[in-house]
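Let me give you the structure first, and then I'll get to my questions.
Note that one protein chain is taken out, while the other chains of the complex remain in position.
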Amino acid sequence: MAVTETSVSIAPVATVAGMRAAQIRHRLMLWVPAGFVIALMAVCFIGPFVLPLPAPIGGDILNSSLPPGAPGHLLGTDASGNDILSRLIYGGRSSLIVAITVNAVGLAIGGLIGAISAYAGGVTDAIIMRALDVLIAFPSLVLIIVIAQGLGPSLSTTILALIAFSVPAVARLSRSAALQVTSMPFIQAAQLSGSPAWRVLLRHIAPNIAPQLLNFLALGMGIIIVTEGALSFLGLGIPVPDPSWGNMIFDGQQALSATPLQVLWPSLALLLTVLAFNLLGENVRDEMSTR
Amino acid sequence: MNVVETEVGVEAPVGMAPSGASGSGKEPRPILEVNDLRVTFSRAGAPPLHAVNGLSYSVRSGRTLAIIGESGSGKSVSVRALMGLLPPSAFVTGSATLSDTELIGMNEKALRQIRGNDIAMVFQDPARSLNPTMSVGKQIGEAVRMHLQIGRKEVAERAVELLKLVRLPAAEHRYHEYPHQLSGGMRQRVMIAIALAANPKLLIADEATTALDVTTQAQIMELLVDLQERLGTAVIMISHDLALAASYADDVLVMYAGKIVERADTKTLFRHVRHPYTKALLEAIPQLGVPSHTSLKTIAGEPPDLSALPVGCAFRARCPRAVDICAIKEPPLDEHEPGHRFACWNPHPASGDKDTGIPIDIRTRDEDLS
Amino acid sequence: SPPTSPSAAGADAGTPQRGGAITVLLDAGFAGGWATGLDPATSNTVGANLSQMSAIYGGLFVLNADKDGKNGRIEPTQAESFKYSSDGLTLTIKLRSGMTFSDGTPVNADAVLWNWVRDLDSGSTSAPTNVLLARNMKPKISSELKQSILDALPAGYDPVKVEQDMGAIVPVDDLTVEVHFSAVNATFINGLPGTNLNWLASPTAYKKLGAAAFKVTPVGAGPFTIASNTMSQKLALERNPHYFKSGLPYLDKLTFQSVTGDQVAYQTLQAGQADAIEGLSTVSLITKAQSNPDLQVTLIPPTSPYVIQLNTRMAPFDNIKAREAIYYATDWAAINKGVFNGNGEPSESFTASAGLFYTPKVPGYRTFDLAKAKALVQELGGLKIVLNTISTGVAPVVVTALQTQWKKAGIDVELKTQALGDLISTFISGQWQSFLQTAGAWDPATGIGVGVRFGSTSPFSGTPLPKGAANAKDALKQRLTTHLDDLLASAAGTLDVAKRGDLYKQVAQIISDEAYAPFGFAFSPAEIVRKGVHGPGLTTPIPAVAVNTGILYDQVWVSKK
Amino acid sequence: MTSSALIPVVRSEERTSLLGRVAGSPLVRLAVRRLLVSVLIVFAITAIVFALLEATSGDIARKQAGMSASEEQVAALRHQMGLDTPPVVRYFSWLGAVFRGDFGHSLISGQPISTLLAERLPVTIELVVLAFVVSLAVAVPIAVLAAHKPGGIFDRIVMVISMTLLALPNYVLALLLVIVFSVMLRMLPAIGYAPLDQGVIPNLISVTMPVLALSIPLFAFYTRFLRGDLVEVMNSEDYVETARSKGAGPWRVLWQHAFRNSSFGMLTIVGLNVGGLVGGTVIIEQIFAMPGLGVTLLQGALAGDSPVVLVCVIIFAAIAVGANLVVDLMYAVLDPRIRYGSH
């Protein structure tokens, strides 16, 4: 934001009022997406208990593929006669659980591994990185098929498969960011201050690589949800009839020409979510910026 | 994307014949005039911090203005404001004209023409101000390229030349090195080389020599003096080394809590110190002639919190000469004597009679450089 | 909108015209996959690749039907006629005279022998099972022919069996072949179009090309020859000028392109990049295509109804009450209406209208009755089951609907959808409770017909094992059978059609009485062409041989614009 | 030109010293060492893949045979596929053959794998290379443009567009592209691949949509990621100010200073994606009916065709390891502090 805001703020009109306006704008930028994310979570996680929704599964087969606005079905029904709105909300829950879990585990394990690797350097670094190379170079397709065949599709295997991709990715990214941080003098200063490795990692390196990881993870939210749907192509993914945005999109696209709306709704939900998470991520990052 | 460059004035590269600019003796018109400059930092969740509060001064071509003063009094911020290099949280008001061009509020594009070309700056913290992933030669070369339309090879040659100019040993070799491979003083000299790359009209040296040993410092200062003489460069030097300021500046400006507390030409200021803060500064300087471990004379207390400036004089709490009015009204920066301004209700007595030493005319020395 | 009447579509076709080229889209997961090549002796996907096979080889026999799809029957094509001996143990097949392979070599009785021994002894899974050839005859053929056959067999063949097979298949004269059986095989000819025996390849060309190349560019005597073949991707064919039916084929060029998924196929057709889709099964796209004026939809007359196989060898379906509960809890009519727009055809046994021995009603068949289902479930103290099915096509929707219906009866259902390969593994493991499948074929004894689904020793069956057998292998070894097995065997061994029909009625009755598997309704995929493409099987319905239709590509033509 | 003219006359000690210096370069040493390790990694992966396939794919012959095959037929097939030898023996005989330069034959089709590769590898390579070239070529300038004025109109528009594209799975995108460009506009073929020997133009036309479908999500991701990083660097690094103070324009600052720094994260991501994408082409290859290696691997893995799978795995793993190796070397080239690392 440096370029614009500086040139704006330099304008002699800058007053306390102007300053306040800027601050308020700044707050809004943070709270609008944050509000959306909170609302989204609330709808998806609490909604099923409080909203008068029909069940997302077990719809009446005789009422299948109803158009939007059909009585009792705001967005219509799908090929099995399930209420699409209800599936969107329940599906959002699964999708968010998948995305958040994968991101959280990816960040916690991958982020840590990468930072440790960069900080420790030497043999430890080499061993960790080569181990990650094995994971990264392991063809994802084979891994998915093996997991699908070995464990069968379910919410947890989906999460497992996605974590298997996310951890090494975050680890590498984290390492690359941490490598730059570890060369800073304040890391040495911390060592002189007797900070043990874990504190250097968690308190010095982590916050300094956080912006980049955050950037990545916010983007990752959408990708994970989308990928979860793509896994259905390969026999994994959240199994029918349980909804998730990913498998709703996947199911819908199988007859896209006939049922475009069944792709549109979950895609829209996904888009709004991705947007909100990214705006939020971006603004949290701005907030974390050192200036 | 190429930067369109406008030639501002005729500028000869360093080391060539002077372009007939002002030498010593004349009284050229101010190149930079700063008027009521104010900078406030405002970050969500923190009270606004008033770093610079109404700064006014001018600098003339070929002259040197020294800004001295308390650490944290807004010296760096005030000069960064001139170049439009403050973070987004900074709100700048007031005016600063460079040869009749208003700098404050100028758009980024126009500012770019000014930066480096007309004003160059040596940053206080060379370690952070150099790009860690670019060789120093390239970084100097970049500054050269911004102002001269010359080929790659010439740029490199010029960069090496500049490195030699700032007395960096093994310049050809250092050209390829990265900032982390240099010592503190070397980095600082790289920063100076960058600033000199374009023969600016105004050079701002923010503690440009603190990391240099005195011999190198003297060499660099001579280099600047030479530049001034040949090209009429105006210099703003920010320094905590009062002796250095006294030795090389024409005018001195003392800052405290974002304000000027005293301002005069060098001779006058150091010989007729009126403001108690300036006096305190002078008395705190360690002296070579004094035995080791003699306790230094300091004044108690701390500088005020810039986000909650007190009413009245900001220095009052620490001032040995404070009187009642100091707590009520802010002393104006008046020209109490010709060319000597200070902001104090109860200044030290004028001490014209106590004139003992022979003033050094800093323009009379003719030292050959290189 | 109601489906375009197939007979109407066929009626306004006009006179066929020579020339033109068409591209036909096949589903990569089924007909569009020919990973093991197109040599009938070594291909494991002959049953799926009927279109490619008939285009390249023509075929000894084809399954044809009237223009309205009725009266499905086996017709000799390269064969002129066939005849069973009165004891049913000798089959005489006469070939048409004057036929040549596209490399110019003659199609004769020796070629049949050469092909059939290879087909039966190369380890191909496309060979018919239970051929029951006579095992005591010495081959009476030239050593040259014998050597040529042996050279064309893969390493590790069983020499004893090869010798026996060479003895049982006797080239009587240049155009006559006798097949000697050890027991009556009534389904041999009916099953032929779905197996590799139907497709005659040129022995000379094989010798010239070698085994590997022959899988890619085999030579037959069919209406087309191969221009290029990217395995499981694209097969480009050209008119065979020496095709034995004069004036045929109509087309100059025929290309098979495999695509993944019905949506892709539909789009590609819409984009004008293809002229026909074989076997589109997504109901909503079929409906969409039916309302598209540029397209013509032909529903394949169904031969295989949906069935829920219940595994009687495992809890809970080892208890007939649990099986009955499933019968009563299932409302097929609703599923037919909701999922298939009512286009499905109800059946209470393993047959459908286009197949042989169609038996829509079975006396005492348990139909939808929620109250009874509830009562049974209550009696059982609840019912929790796993329902498996294939992950493609419409099956996931059907099982979802079943889950919902059964839930109403108090049955808890966990759904498990799998890819075909995994599904087979699951079957073989025996560790499954229920499967939604299709059962049957044009002749129920062939293909994935009644024997595969209900014979006690089939790995794909859940009917009770013979008494005293620990598992299917054991039963096979000890030659133990159940009553159902015996009925199925004698049905397969009976030439008399009426008698066979009777036997199948009994089979259907047992299945119904014992509640082994509730049958739903039969629904087959559709053939979709752009307007202007005509052909038997494509725009006029022909029943599926086993799963898909053998389209008669030599008679497919396009109207010039 | 005679051959002797090609050999520069270098005094022997000069040559060795030059060679010695280059070989002594830590970058070269690092590259060589890592290359050796990479080969080991690739083969470690093949061993793992083989073991996993063995463990999970069940009775391959039975699966291959389908439902109507009899037990004897399946047994014959099993023998024909060579599945009646122990897995360890099979793996090592395969490995030995590979080291002799023989990739072996497919279990399923019996075709030599080398012909399969010759036919399919170019397709996937072309898709992947073009997808990266296109996505990076578009994403980098757009990210820089957006970072130029964060919060500006362009930035916002780019954000909404890239987010939309990011929320759109590439398989849906592929279908939409076909509907628009093939069905509605009839501009591009809906399916199929024209090999290069049919001419460059037909080839490019045939890969246009697959490449778009692959590169658009990448583009969206890269744009957002790079833009975010650039803004971060522009906001928090002092040397950016130094560059500004030299009079360097915002573009120059972005390219020369911020971009170089942000390129670390970018490089990492690209390196990761290269590995991911070679397998990730499978869905796109399927939708556009491209005879690519992704489909080959998928079919092979589903059928338990281990020789085919292993060879695909070698290729994919080598590409992924190679990409990450290049990325690591690039770090060292781009950041001298890492190259000479003092910690």
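The letters A, B, C and D name the chains in turn, as written, and every chain counts its residues from 1.
The working rule: contacts are C-beta pairs under 8 Å (C-beta built on N, C-alpha and C of every residue); 3 or more make two chains touch, one makes a residue touch a chain.
One rule holds for everything that comes next: contacts and distances are computed from a predicted model.
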Among "Na+/H+ antiporter subunit G", "Dipeptide ABC transporter ATP-binding protein", "Inner-membrane translocator" or "Glutamate mutase epsilon subunit", UniProt-listed name of the chain not shown: "Dipeptide ABC transporter ATP-binding protein"
Among B:Arg128, B:Arg321 or B:His336, the residue in touch with the chain that has been omitted: B:Arg128
Which residue of A:Asn208, A:Thr227 or A:Thr259 touches the chain not shown here: A:Asn208
Residues of chain B (touch criterion as defined above) contacting the omitted chain: 41, 43, 49, 68-73, 75-77, 87, 124-125, 127-128, 167, 169-170, 173, 176-177, 181-186, 188-189, 207, 210-219, 221-222, 240-244, 246-248, 266-267, 269-273, 280-299, 302, 305, 307, 354-360, 362, 365, 367, 369
Where the missing chain touches chain A, by residue: 184-186, 188-196, 199, 203-204, 207-208, 288, 290-291
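Convention: only the chains that are shown with their structure count from here on.
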Set of chain B residues in contact with two or more other chains: 84, 87-88, 108, 132, 180
Residue list for chain C, restricted to those that touch at least two other chains: 261, 263, 267, 270, 419, 422
Contact footprint of chain B on chain A as seen in their complex: 1-3, 5-7, 9-12, 14, 16, 18-19, 22-23, 26-27, 183, 185, 291
Complex interface listing, chain B residues touching chain A: 40, 42, 44, 48, 81, 84, 86-95, 104-108, 127, 132, 180
Footprint of chain A on chain C - complex, ascending: 261-263, 266-267, 270, 282, 284-285, 287-288, 334-335, 337-339, 391, 396-397, 399-401, 403-405, 407, 415-419, 422
